[in-house]
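Every protein chain except one is present and positioned as in the full complex.
Presenting chain A:
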């Protein structure tokens, strides 16, 4: 009878992932021109969030807004189930930007710019061998992100999902209208006055001859 009880207890122990009350946000200080571009966005680093998890690897999980709920914390990084190259066609989310608590010292030193640029690695975007590539995002989104702390391959802590992040969509240059320039008042005055002066001179010439 002891054995079935132990078996029952084990799955319960696995599900103890702490839900840290932090929501990832786009970096706001200092104001960045490139906060969102067509294929990248910039997050604030999660400082003073995972202080209890000195041994954990902190990963960033990026998902589309609609499929964020389909992501399971048991997915391991570096596997095809979380590969950047298979997002979003085959997997609902990918994991990237591996870091440890040492990368996110607390408190933040004054004057440091603490940001994470999501989408900055272009060299590994097609390389299936680098499934944790921080590659450029494949569309305008909207995306949601969260941070997940793993000890070994066990998830131990996670943040909330962020608000949806929408990237920029570029318009075509042929949509720019270049023909809406009206004539300025100066040009109209100049033309009118000169025409009148010339007409007077011609009249004077005719009268004189």
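Everything below uses one rule, namely that a contact is a pair of C-beta atoms (placed from the backbone, for glycine too) under 8 Å apart; a residue touches a chain by one contact, two chains touch by 3 or more; residues count from 1.
Throughout what follows, contacts and distances are computed from a predicted model.
Student: UniProt names the one chain left off this complex as which of "EF-hand domain-containing protein", "Guanine nucleotide-binding protein G(I)/G(S)/G(T) subunit beta-3-like", "DNA replication complex GINS protein SLD5" or "Tetraspanin"?
Tutor: "Tetraspanin"
Student: Among A:89, A:102, A:129 or A:170, which one is in touch with the chain left out?
Tutor: Reading the full complex, the residue touching the unseen chain is A:170.
Student: Which one, A:69, A:128 or A:197, makes contact with the chain that was left out?
Tutor: That would be A:197, which touches the missing chain.
Student: Footprint of the hidden chain on chain A, which residues?
Tutor: Residues of chain A in contact with the hidden chain: 30-35, 37-40, 42, 113, 115, 117, 119-122, 135-136, 168, 170-174, 176-178, 180-184, 186-187, 190-191, 193-195, 197-198, 200-202, 204-205, 208.
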